[in-house]
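Working notes, structure below.
What you see is the complex with one protein chain gone and the rest in place.
Letters A, B and C name the chains as they come in the text, with residue numbers starting at 1 for each one.
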Amino acid sequence: MDSLSSQEELKESDIEKPKKETENLNENEIENEIEKENSQEKPEKETEEQKKKKYWDRSKIRRMRQLMKEKRFEVMIQAFTSSLKRILIPVSITMILTVILIKTLYSDQTMNNQFQDVSVYNENSSDSGGKKFAGSLLNALIIVGAIVVMTFLIVLCFKFGCMNLVFAYIIFSTFIMLGIIGAVTFIELLVAENLGMDWLSFVIFMLNFAVVGVTVIFWKGPEIFNKMYLIAVSVLVAKVFASLPEWTAWILLGAIAIWDIFAVLSARGPLKVLIETAQQEDKPIAGLLYNSSLYFENDYDNDDNDNDDENSDKNHESSSDKDHKFVDNPYSTSSDEDNFENDTNQPKKNEEIENKTEDNNETKKEDQDDDLIKIPKEVFPERKKRPETKKPEKVQYQYQYEDEDEGGIKLGLGDFIFYSVLIAKASLNDYSTVFTCFIAILTGLSLTLFFLIVYQKALPALPISISFGIIFYFLTKLVLDPFIEQLGNSSVFA
Amino acid sequence: MDPSTPLTEEQKIKVAKKMYIAGFFFLPWLWFCLAIYFRKEKNEILQKYVKKAYFGFFVFTFFLLTWMAVFLSQRDRWGVKGDNLSVNIPYGDSNYDS
Amino acid sequence: MTLVLFFGCLFVAFSPIIALFIFVIYKEAKLLIIMLAGAFFWLLSIFIASILWKIVKPLQDENAWSIAISIVAQEGVRLLLYKIFIKLEANIYRFATKQTLETEKSYLKGSLACGVGYSFAYVLVMYGSVMTHSTGPGSLFTSECPKISLFIVNALLAHNFGILNILWTIIIFISFKSLKNKKENKKIIYIFAITLSLASHFLLSYLTLIKNCKVSLLVNYLISIPLAIIGYFFIKKYYRNKKDFYQSQINETQKDEQTIEVIKPQENDQKQDLTRRRVPNDNTSDDEPVLFDNDIKIK
């Protein structure tokens, strides 16, 4: 532990404070400093003072560089945490709502499988384990197959440019889902609460619900409505999937997770293909797959939810956005004369710029994708993208400002749905199961995001969370509950 | 297609008009949505729409609620008609108080 | 239990966690995630314990064994959590030239978040699962204490253990960190703190075996209140020390800067104040030599 330039440190530490101007100022000064120094460098013999001075300057530069790294890392951490917070909250809301719904509907009466007619194997408890496994594996594979086919169809449609078809299909299916599943759920709620209702009001309710839902999701509407409806959609779908029989549901979850890995990571994965084609001939596919990314737009340009945490996020965000101008600077400056940097691949300026534009496209495309988390690369510039020469400030600003509404991390609606399915299945058991699965899923999500930060590429969000969830579910059901039961009955705390 | 993209004034007015007209097809919730969407707007045309939408929403809701109240209280007396009109016939006595 | 009692017990059991969450954790996203990690790791520990309990049949009928397993598992996982946490913390401040008050602060806050997560999971699983079974107006009375409902007793105990878990986590974290620190001269205190926290955990858990609820409650609180106070002052002292330490360093630096100023060649003012802010001070630095080597190598 030492105490070098503590004031300095203290200033760096409170990074959100609007101290940026002065620091930028320092930047420029230091650059001047450096240039001066270079100009001064002559093979002539130096005086003590010159030596000393030189040394001071070096150390100054060095300190600046470290300052940069530090800041960049802090930017990363902040962007990570704030965007993660902005993901965790809606995910938690969705899961909690699902649990409440399931507990209300199926606390006393058992849920009837709503896939009875379509599923090839209807599980009944008398069957042997093997038969159950085989049958439900078949069911799960059929459902996953359907998903796979749909994804490929969408990709094909996209390749051959009949996107309107896809739009029509998606809007229609959303309307049907909100209308029909919503109505069924509503009736189940009425039955569960033993309430009366007449058809007239019922139809009016459902019509309003569905129409406004589609309007808000696909056309125009207040941000808050949009969010609520996206949550509602995932809760409804989760409820339907939760009605699958035990084994089928778990196997389906596993299969979906695996398919997710394939689709996002493998070179031939349809989602990857989708993104790549979208990049090659840049077709606008905004709005595809419900714009689920809308959640995680950085919230400081929507006026609908302005509570404290949003504001704090805003601070994080804006600061980070301010910062990465500040981040790119030192490299551009320092790499002029500091040729001792170990990695030395140096793309041309224009190439670099088109890299960036491509990135923009990419971010634009990828957030339509259903099953992956991604982050705009601008927030965390990769080392190899470092420009060789210092580029004018203008360009930088320009980039930031067009990046601004791309900020944050984007999570597909599919992930929401399948997390909720898992939680719904858990909530058919004890509350302890719900809690453990909840923690498991959130932790898995955070881990995924962490890897995202590390690897800086699009990742599937399901596998880690789902596997955690499944393991925790069975552990809780098999070992934890009896254990806790025994301790709790005799009021023992350990 | 994208709710988040910012709109120009005349686009906003178009949207408001469409939503307002659509609201007449038994869509009070859409009116409410419209009112919330443009509630912060300065433009007085939009403001007019917002006011109208609020008015329509509350009037419609009022009538709907009165109808529901009447139905729920009179359901049993209407006999077969009442049953055919119900989505769900609750068990037991409707005016039960414990 | 009735709804009123339910919420009463809920508030009693979770009050410290709720308060800390609202006033400290929720304000910083980072802490939120650390808390999540804490909860996750506690679950891991209890899973390990219960798996052992399940597999080794003889443990099942004797509560004393169950307690032993679960405590050992919890403390072990707490240590593991510390290891991971310290690594992450180090990574975050890898680029930081030096340890500062801020890093200390964030370390303390982080450990607090860990503790809150840990005790949140603890209370929710140990007490919440009991509470959710108790819908309806009735509540559970044992033959040993026919007057006080078991739910209330458990709520008080849960409140107690919740607070203690937070304290234990923080204390153990800072103690281990200080033990790692070579410059630390009063190591014995930290060793004592660790042993005390472990011992108190064992002691209090075994005291809950007392069937008579009044006695067990009384004893638990009599032991844990002084412990809590000690722990509080321990942490406060630790923080004070650090603060003074850094304060003194700051003063030193300012002195150095004066001296440097004297020998520095005068140039334009702008540069002067620039240098005044940026001037280094080598002899007190730990990692400065490294940079020096680096620098020399490059030359």
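Here is the rule we go by: contacts are C-beta pairs under 8 Å (C-beta built on N, C-alpha and C of every residue); 3 or more make two chains touch, one makes a residue touch a chain.
Keep in mind that, in the parts below, contacts and distances are computed from a predicted model.
The complex includes a chain that is not drawn, and of the options "K Homology domain-containing protein", "Translation initiation factor eIF2B subunit delta", "Nicastrin" or "3'-5'-exoribonuclease" the UniProt name matching it is "Nicastrin". Within the full complex, the chain left out of the display is in contact with A, B, C. For the chain missing from the display, the contacting residue among C:A49, C:I67, C:L81 or C:L108 is C:L108, taking the whole complex into account. Annotation: of C:M35, C:C114 or C:V130, C:V130 touches the absent chain (contact as defined above). In the complete complex, the residue from C:I152, C:A193, C:C213 or C:I250 that touches the missing chain is C:I152.
Against the chain not shown here, subunit C presents residues 1-2, 4-5, 7-12, 15-16, 18-20, 22-24, 51, 54-55, 60, 105, 108-109, 130, 133-141, 146-149, 152, 155, 159, 232, 235-236, 239. On the side of subunit B, the interface with the absent chain consists of residues 76, 79-80, 83, 89-94, 96-98, using the contact rule stated above. For subunit A, the residues touching the chain absent from view are 194, 471, 474-475, 478-479, 482, 485-486, 488-489.
The rule is short, and it goes like this: only the chains that are shown with their structure count from here on.
Rounded to whole angstrom, the centroid-to-centroid distance between subunit A and subunit C, based on C-alpha atoms, equals 29 Å.
Between subunit A and subunit B, the centres computed from C-alpha atoms are 34 Å apart. Residue positions of subunit C touching 2 or more other chains: none.
Chain contact summary for the complex, subunit A toward subunit B: residues 167, 187, 190-191, 194-202, 204, 207-209, 211-212, 215-226, 286-287, 291, 294, 297, 302-303, 405.
On subunit C, the positions that touch subunit A within their shared complex are 26-30, 32-33, 36-37, 39-40, 43, 46-47, 49-51, 53-54, 60, 63, 66-67, 70-71, 74, 92, 94-102, 121, 124-130, 132, 142, 150, 153-154, 157-158, 161, 181, 183, 204-205, 208-209, 213, 245-246, 248-250, 252-253, 263-265, 270-271, 274-275, 277-282, 284-288, 291, 295, 298.
By the touch criterion stated above, subunit A contacts subunit C in their complex at residues 1-10, 13-14, 26, 29, 33, 49, 52-53, 56, 58-60, 62-63, 66, 69-70, 72-74, 77, 81-82, 84-85, 88, 309, 312-313, 316, 340, 430-432, 435-436, 439-440, 442-443, 446, 472, 475, 478-488, 490-494.
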